[in-house]
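Omission of a single protein chain aside, the complex is shown with its protein chains in their original locations.
The letters A, B and C name the chains in turn, as written, and every chain counts its residues from 1.
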Amino acid sequence: MQSAYLIAPKRIAIQEAPLPEPGVGDVRVKLKLVGICGSDVHLFLGHRLLERPGIIGHEGLGYVDKLGPGVVGRAVGERVVIEPNIPCGNCRQCWTGKANTCGNKRTIGLNEPGCFADYVIVPVDFCWTIPDTISDQDAVTVEPTAVALHALLTAQAKPGDTIAVIGLGAIGLLVTHLALALGYRVLVTELNRAKVSLAEGLGALAVCPMGTPYEQSDTLAESWLRYDVRTVFECAGAALTASLATAAAPRGAEIVLVGLSAKPATFTPLKLTREGITIVPSLIYDHPDDFRRTLRLIEAGVIQPGFIVSGYAPLSDLQAALDSAAQGEASKLVIDLTLNNSHDPYPTSHGPEKPD
Amino acid sequence: MQSAYLIAPKRIAIQEAPLPEPGVGDVRVKLKLVGICGSDVHLFLGHRLLERPGIIGHEGLGYVDKLGPGVVGRAVGERVVIEPNIPCGNCRQCWTGKANTCGNKRTIGLNEPGCFADYVIVPVDFCWTIPDTISDQDAVTVEPTAVALHALLTAQAKPGDTIAVIGLGAIGLLVTHLALALGYRVLVTELNRAKVSLAEGLGALAVCPMGTPYEQSDTLAESWLRYDVRTVFECAGAALTASLATAAAPRGAEIVLVGLSAKPATFTPLKLTREGITIVPSLIYDHPDDFRRTLRLIEAGVIQPGFIVSGYAPLSDLQAALDSAAQGEASKLVIDLTLNNSHDPYPTSHGPEKPD
Amino acid sequence: MQSAYLIAPKRIAIQEAPLPEPGVGDVRVKLKLVGICGSDVHLFLGHRLLERPGIIGHEGLGYVDKLGPGVVGRAVGERVVIEPNIPCGNCRQCWTGKANTCGNKRTIGLNEPGCFADYVIVPVDFCWTIPDTISDQDAVTVEPTAVALHALLTAQAKPGDTIAVIGLGAIGLLVTHLALALGYRVLVTELNRAKVSLAEGLGALAVCPMGTPYEQSDTLAESWLRYDVRTVFECAGAALTASLATAAAPRGAEIVLVGLSAKPATFTPLKLTREGITIVPSLIYDHPDDFRRTLRLIEAGVIQPGFIVSGYAPLSDLQAALDSAAQGEASKLVIDLTLNNSHDPYPTSHGPEKPD
Partner (left out) sequence: MQSAYLIAPKRIAIQEAPLPEPGVGDVRVKLKLVGICGSDVHLFLGHRLLERPGIIGHEGLGYVDKLGPGVVGRAVGERVVIEPNIPCGNCRQCWTGKANTCGNKRTIGLNEPGCFADYVIVPVDFCWTIPDTISDQDAVTVEPTAVALHALLTAQAKPGDTIAVIGLGAIGLLVTHLALALGYRVLVTELNRAKVSLAEGLGALAVCPMGTPYEQSDTLAESWLRYDVRTVFECAGAALTASLATAAAPRGAEIVLVGLSAKPATFTPLKLTREGITIVPSLIYDHPDDFRRTLRLIEAGVIQPGFIVSGYAPLSDLQAALDSAAQGEASKLVIDLTLNNSHDPYPTSHGPEKPD
């Protein structure tokens, strides 16, 4: 099969690899669409290193191609999305309902072969059948939508409350979309004007502070207090924005950390303690609830997350697509394994259906 | 009556003041013992400024002296401790069970006349009758013990789990004492050798890291992981220690912020998110539960918090006592309003009963 | 003013009463529309007795008519809905965030003069200004919608999960409407075919068991397990249905009690314990969050609760309207104080706007 290996920072090599065989309890999936995630970009740029050259990519949509031994009740040909994080099931995090932070988890596209390839192997319980009413474009965004849903459900804010979202990449846009659909009021903060407009189009209110960090913090604090923000979602993934969140959060609020900055951010213990402000992390999703919930919300027509897809490219263009994703203008680029001429112009779509 | 006014940073003036009259629903308390708290020291040193010269002190033990109009079911002469924080009862924090962080709360010794005086006025519901079986020395420490209990009950760690306490001032020692009495395993970290020994005497294990902050963080991280620490209590009140807590907390742990550093501390979003680590504030106590619980735990013989009292002084020596408290050697100095010669040597006691 | 007194079971007398004056912090509201609630019917039928003849009714929409002393920031003429339950603010339930179950609460239309009258007095904080974008018909249902929202937010089930609702009176229909709007899957159980059809029209799935209670329980248990029900909402208010809920709830589920049956229902400790099933009560709403959330959800277009209104009647027809409500066919009858000919046929509407 065709596979895209990350062989060194910024170097993708498309190579032939042997067709993998599903083990006991696994299925083999023939991939059709695979989204490019910010963490693929981080691996591509070398911010974080793979242990050895490997296939990255974990936002995979495809068709069940072969059932491993012991798999029952599933059929070859089913359209599926994969849930790429597989907790160990046997550590304290796993036993206590916190398997999302399992220290031993296997992750497809990180420490297991990933989705930028014709086929991938997945344990059957981590392979979700997609109802026909869900379009490919919505389906390929299920994984990041599950991340956003988990963050939203982690928060103390409830439908009808006001939240703030910092950073409108794929994750921040999806938190905003989900929250608006579920009746939250949403204040968004983002540098890129086009992304702000997209969020405003969804119904969000923009608060875009200028000036020094102190001035930005004052502006945010004033708005967030006035609008009675209950939860701040840090989705920019920068140390500065995490610091702004802790500095500007109003009394009684909480900060949900979704962004994964590796640089130190700041907080003032006196402020957090006096004002009763909590900092809560949100990592990926809870198996199996969050994927199931995400699929149901799409199926019910409550959300249409496919709107974040900004373009499609063939596997042969993965290197270029990763370069482009690293620029940060596109919300979500998707590799389409059925496209085969690398010189097609990228089709783009913001509608609910992928154009043929 | 005799009252000690804080008239300027580091300047206490003992003055005659008119005897205050209890309003509707209030009682007047004739004070006997009043503990010196770290926050009194902060006000004394001018780190935080009173709006106008006033009487500080809020850890008051005394006797009911006069009932205000409408007070029923209480009697003059009852021995009482005062609960000095009075939430407004009518803001969102108050309505949602978070009155400890009410932004409008009245605090005796801060924005209401305090306890370094012969008498103080308190709403009757904030004035707790002390059973005869509780000694004066235990009773005068009820307020900081309620702070420590609230912090302990805020945590996800349960009896039989391991916790870490950074900073062994009055608050850290009381968290340690309470936790050990309730069957937690406790690791303590503190610079002052004498305080470490006191905690070891209670049954704690000491982890006293040396070197650069990075080295300290590594030492703490290694110990906390090995001992399976579930909750880290930051009770030193320094930015450095708050930063160490966030850097060294093991997977799945939480950090309870008790210390009130006004300087920025640091955290790494990637670490907190990947490892599922939460930062939770703990401020004072919940009215009326925490005072009631604290009194019951003392009465049941489960705790004897009076051990933190390191000495007694007359009101006329308040200035000297605050100076001495600012040095940080003593765990808890107590003003005894029945002592009247400022040149008595300070009696000291660590026993359960105050010597006459 | 015109007032409708409940002078004996099943006897309403329309009488002139003096215009009430707003006290400190109160406002006087000139009423326009007042919904008839199941609890009004219970009082009317004498199932529960008022202490003395009084004005019932608490689902009031009207206009601010006069501000009491001390009220600032509000204006005469504002369109408002009233929040009729006023917790004491000073008991343990109130201090711990559970003011909905305050034992001392004042309730308009129960132990305070109610809304079946031209005017009512309400504390200003319990009087909610309605944005112009919300129709009268939606606005007059805010109170029961807040009951339904509180029940939904009490549950562990989250958007995307499946819930079951037993009983499709006003409350059950509103829980169903809210849940569907927020992306839950909803199974409904109800005797009245018309109400079942209404819920199916909203998107719910009907499970209408027949036969003996054992057979009904088996049918429900089988469906609820198959559909993976997380929370069962008992909204029928009957002992039988509460017993069915506890007997049929699947492993790990919870039962939210909304219905107020005064007769004993049953549960089997062995089943609840083995299968980890919890029984949780939900009473009215949390002040001030749930009214605010409800208004925001209507304003955002996420819900349109006015659909439950089945007809309007003048105050002079209150007796007849209560008789009719007692039959249980209508979801929600509304008294319109601007109608004055008791022999008009009742206008009815299921649209979002009340017809003129």
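A few comments on the model shown:
Operating definition for what follows: contacts are C-beta pairs under 8 Å (C-beta built on N, C-alpha and C of every residue); 3 or more make two chains touch, one makes a residue touch a chain.
Predicted model, so just to flag it, every value in this text is computed and none were measured.
The residue touching the chain not shown here, chosen from C:A17, C:L45, C:C88 or C:A239, is C:A239.
Across C:Q2, C:Q15 or C:Q93, the residue that sits in touch with the chain not pictured is C:Q93. When the full complex is taken into account, the listed residue touching the unshown chain is A:T96, out of A:T96, A:N111, A:S197 or A:T338. Of the listed residues C:M1, C:C88, C:A221 or C:I279, the one in contact with the hidden chain in the full complex is C:I279.
The hidden chain makes contact, of the residues C:A4, C:V165, C:L220 or C:V258, with C:V258. Those residues of chain B that touch the chain absent from the view are 149, 153, 158-161, 180-183, 185, 203, 289, 292-297, 300, 302-303. Contact between chain C and the absent chain runs through residues 92-93, 96, 98, 100-101, 103, 234, 237, 239, 242, 251-252, 257-270, 272-283. In the full complex, chain A touches the omitted chain through residues 89-90, 92, 94-99, 125, 286-289.
Simple rule for what comes next: only the chains that are shown with their structure count from here on.
Judged by shared residue numbers over all numbers used at their interface, chain A and chain C contact each other through mostly the same positions, with over half in common. Per-chain CA centroids place chain B at a distance of 45 Å from chain C.
In this assembly, the C-alpha centroid of chain A lies 39 Å from the C-alpha centroid of chain C.
Multi-chain contact residues of chain A (touching two or more other chains): none found.
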